[in-house]
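Only one protein chain is missing from this complex, and each of the others stays in its spot.
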Amino acid sequence: MKRVYVNEKWCLGCHLCEYNCAFANSGMTDMVKALKDKPIYPRVHIEQSDDITYAVSCRHCKDPLCVKSCIAGAISIVDGVVKIDKTKCVGCLTCVLVCPYGAVRPGPTGAAQKCELCLENSCGEPACVKGCPNNAIVYEERQEEK
Amino acid sequence: MLKREGEIRIPSGCAIAAVISKEGKGIRGDLISEAMKPMHDRSNGLGGGFAGYGIYPEMRDFFAFHIFFDHRSTRKECEALLKERFEIVKGELIPTRKIPQITDEPIIWRYFVAPLKSMLAAEQIDENEFVARTVVKINTQLKGAYVFSSGKNMGCFKAVGFPEDVGEFYRLEEYEGYSWTAHGRYPTNTPGWWGGAHPFSLLDYSVVHNGEISSYDANRRYIEMFGYKCTLQTDTEVITYIIDYLLRRQKLTLEEVASVIAAPFWSTINAKPEKEKEKLTYLRTVFSNLLITGPFSIVFGWDGGLMALNDRLKLRSMITAEKDDKVFIASEEAAIIAMEPEAENFYAPSGGEPVIVRVKEGKF
Amino acid sequence: MIDQYIYPEFEVVRNQNRCISCRVCERQCANEVHRYDTDLGVMLSDETKCVNCQRCVSLCPTHALKIVKSDCRLRENANWSDQTIKEVYKQANSGGVLLSSMGNPTPLPVYWDKILINASQVTNPPIDPLREPMETKVFLGKKPEKVLRRASGELITQMPPQIELSMPVMFSAMSYGSISYNAHASLARAATELGICYNTGEGGLHEDFYCYGENTIVQVASGRFGVHKNYLEAAAAVEIKMGQGAKPGIGGHLPGAKIVGDISRTRMIPEGSDAISPAPHHDIYSIEDLRQLVYSLKEATDYKKPVIIKVAAVHNIAAIASGIARSGADIIAIDGFRGGTGAAPTRIRDNVGIPIELALAAVDQRLRDEGIRNNVSLVVGGSVRSAADVVKAVALGADAVYVATAALLALGCHLCRTCHSGKCNWGIATQRPDLVKRLNPDIGSRRLVNLMNAWRHEIKELMGAMGINSIECLRGNRLMLRGVGLTAKELEILGISHAGE
Partner (left out) sequence: MSKFVIIGNGVAAAGCIEGIRSIDKESEITVISAEKHPVYSRPLISYYLEGKTTLEKMNYRSEDFYEKNKAELVYASAEKIDLKKGEVAFGSKKTKFDKLCIAAGSSPFVPPMDGLDSVKEKFTFMTMDDSLALEKALKKDSRVLIVGAGLIGLKCAEGILERVGSVTVVDLADRVLSSILDNECAAVMQKHLESKGMKFLLSDSVAKLETDKAVMKSGKTVEFDVLVLAVGVRANTQLAKDAGAEVNRGIIIDTKMQTTLENVYAAGDCTEGYDSSIDANRVLAILPNAYMQGFCAGVNMAGGDSSITNAIPMNSIGFFGLHCTSAGSYFAQGEGEVYEEKSCGGIKRLYIKDNKLTGYIIIGDVTGAGIYTRIIREKTDLSGVNIDKLKNNATLAMFLPETRRKMLGGVV
């Protein structure tokens, strides 16, 4: 399955992915309207380690702890994609407690949110990938080591 | 005022035809003149001409110079120059027939000459090179004189007019040769000048050409490095020089010449067997500036035969046919039928595929 | 500082209605122009630091930024231009030679723009490159004068060494050090994919790039940096750099601060030592010395590599070229005065040398007049900006062209002309790791390949229009060119007619 991967060698730490993500998931058509003077709630996050930066987003684990742990039964795997049903989520953040990548965070309403690969917004391909100025984030199929 | 040949590059469309007897049998000049009639519309009356091989058997050991003079005084001047370098065996007016279609003719002479041995020794070159240099010298330095034929046992006949009229004017029925080429011209950029008509020839090489090559200046500026001077700025001139350079100076075979001037595409070369590929790559690389692009169909004549060649995309029509020992080449099938209603084995050579017909050796 | 007397050259115009304070501009500006003010909650700019490289503009996700030339003007004076006055101020401030980067920006004539190309109409057909084969392959190198055969009559097909190019364009010399590792990687990978060559410049060849050797021209310049046996042997050809169009008669100087790590190793000089390329090669004070170096390099490479001599286009270039053509060199590269550089004294860059178009025309004709055009191939550079420039150069007589500025533009360069600052925001002319990584060679090489493929298409279109289906038939085909707005003398030197003639 295609997933979002980061190559930290090329990550510039510009944080554009976060803004593109927040915009893509805002449901709005204008970035200024969507993001100006508001806190943003991206589903991809830039982390920094010394001089290295890299983006972290949901890995869509094959055996996801978040799905097993969700107290509301709000997280499920649909065609390989781990999805959160926002309407069921009560914001207990058990998923945050268990996610081994730190990829799940609360969204603007308190409900947990995470990367769902832009499959359900109008972006077409993940916005972080599309907008990355240095191809540091890619959307591709890889053989993952288990 | 339109500029004439030599002052500006002259592109033109044309008709060509040729016939050869492989056995070296005599063919009368009016036959080739006939061929040009059905192709009348391919010319516009601004030039026609012929080259005949084997037409001066008695004088076969001498270079036959056909020269246009625009004035008597020019002829005197030219003859003086010739005498410095040659023994003139015979000099005479070329016989012509007054016809209303051909007017404003210059003074047309022919000289049968032999280079002076002392001059050859002094310049340390062979007689062909000596003759070639003399021709270039006259044509570039002697205003009003123009050598339009300089081979042995062959001759060019050309004029401003439609080719069939030119044939009549030069009384071609009085000549017999084993091979003939003919040209009807449709230039678009000249008032029509006798010297600019075709065939173009140097020594026994003659070229008739239908087309307009796009590589002209690349070819010209290259070939001029080797002592040639493209005074006419016509395709035919530069093609003749290229062939002369490759054949006579670089000693390439006709087939090799064809694969220089109509070189196969690299993709074709790369698909050939190793040996062949090496050779073609070598020729194309070394003589890259002699590749000719743009449309052309040429018939190259020399004392040993004819070679017909199309550009590598075959952007001009050209067809060949046979009958007995005769081979016919023409822009149109009609021209061949006009020469030989029974002609057979019609064949349209592919782009870049040379058709080489050699006359039996020793016949002439 | 009052003694600077110089108002910032650019203004950062930020549309606060569009700015979402994402701070991308701040993070991406190595010159530290932008900063976020937490008290005001807005982005602010320090325009004195702006070099107008447009990195922030390009990355601003809401297009809230533009950089404009400041309209703060000194009192108008036709003799004393703003630029001239400011240069006086700068020199009065610093007491130093003014430094600039990239090519000559002054409004001297660009002859490419005054030359027009022919097309076929009626009398011969244009050729559609989408339907018919259209060839752009060239071989650079000396061509034999005489065809030789074995006793059997078979052709001897051995030739002096050649460089085979899929199209008549190469990336010209830019050293590792003056540009980044990733820029070199992009050039090397693109050249390999394209079947053309790139040029190491005089910074040596990084060990990672030996695998691209067949598409690499290695340079031997006056500093001899990074030259050793393997270096010479790795390459497709060896180039002796005698001069550079942007700074004829001037050497190079890469400050010790940039001679670190791999660069020091690749140049084979100690870390921290200045890399100084002398103005002349101190073993070449005349043409016969050059001949010796040419043959030294040929000996060293077993006569298997073509040797290129690169010279700047200067006044007597035709005579110089003639000398080189008889020196044993296989290829002459001529660099015109609009060529780029990582750093050059401004006065030299803007006032020394001649336009490449005239140099090319003069050299090609001179070599033909002497009958030695076949001794060498001719490569020209110095602001070849488009496929049309390539076609014009080839028609004037070049075998191939060198492009560098266009290649850098493809890599992201915005021609801000401050390479010498070492803070290239596009990761090209810098060695700062955080900036170097901004140029991902995956993207860089793809963009170079795209650019060259686009040019190749355009070259084919232009050739097809002329009814030419192989590039060699364009070479020196000056009839395909016409001048506009040129004097009789200029036309004579270019060897072309005026439009309408």
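Order as written gives the chain letters A, B and C; numbering starts at 1 within each chain.
Assume contacts are C-beta pairs under 8 Å (C-beta built on N, C-alpha and C of every residue); 3 or more make two chains touch, one makes a residue touch a chain.
These numbers come from a predicted model, not from an experiment.
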* **Displayed partners of the chain not shown (whole complex)** => A
* In the full complex, which residues of chain A touch the absent chain? -> 3, 5-8, 47-49, 52, 54, 56, 59, 65, 68-69, 71-73, 87-88, 90-102, 104-106, 110, 142, 144-145
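One rule holds for everything that comes next: only the chains that are shown with their structure count from here on.
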* Asked: For the protein chains shown, what form does their contact graph take: line, ring, star, complete or other?
  -> line
* Chain occupying the middle, per Cα centroid -> C
* Between chain B and chain C, what is the gap in Å from one C-alpha centre to the other? -> 47
* Distance from the mean Cα position of chain B to that of chain A, given in whole angstrom -> 78
* Given the complex with chain C, which residues does chain B contribute to the contact? -> 9, 11-13, 188, 211-219, 221-222, 224-226, 250-252, 256, 263, 265-267, 278-279, 281-283, 285-286, 288-289, 291-295, 312-313, 315
* Structure fact -> The residues of chain C that touch chain B in their complex are 120, 123-125, 127, 132-133, 135, 137-139, 143-144, 146-147, 149, 155, 157, 159, 162, 368, 371, 373-374, 397, 466-470, 472-480
* For the chain C and chain A complex, residues of the former touching the latter -> 17-20, 22-24, 27-28, 58-59, 61-62, 64, 433-434, 437-440, 442-443
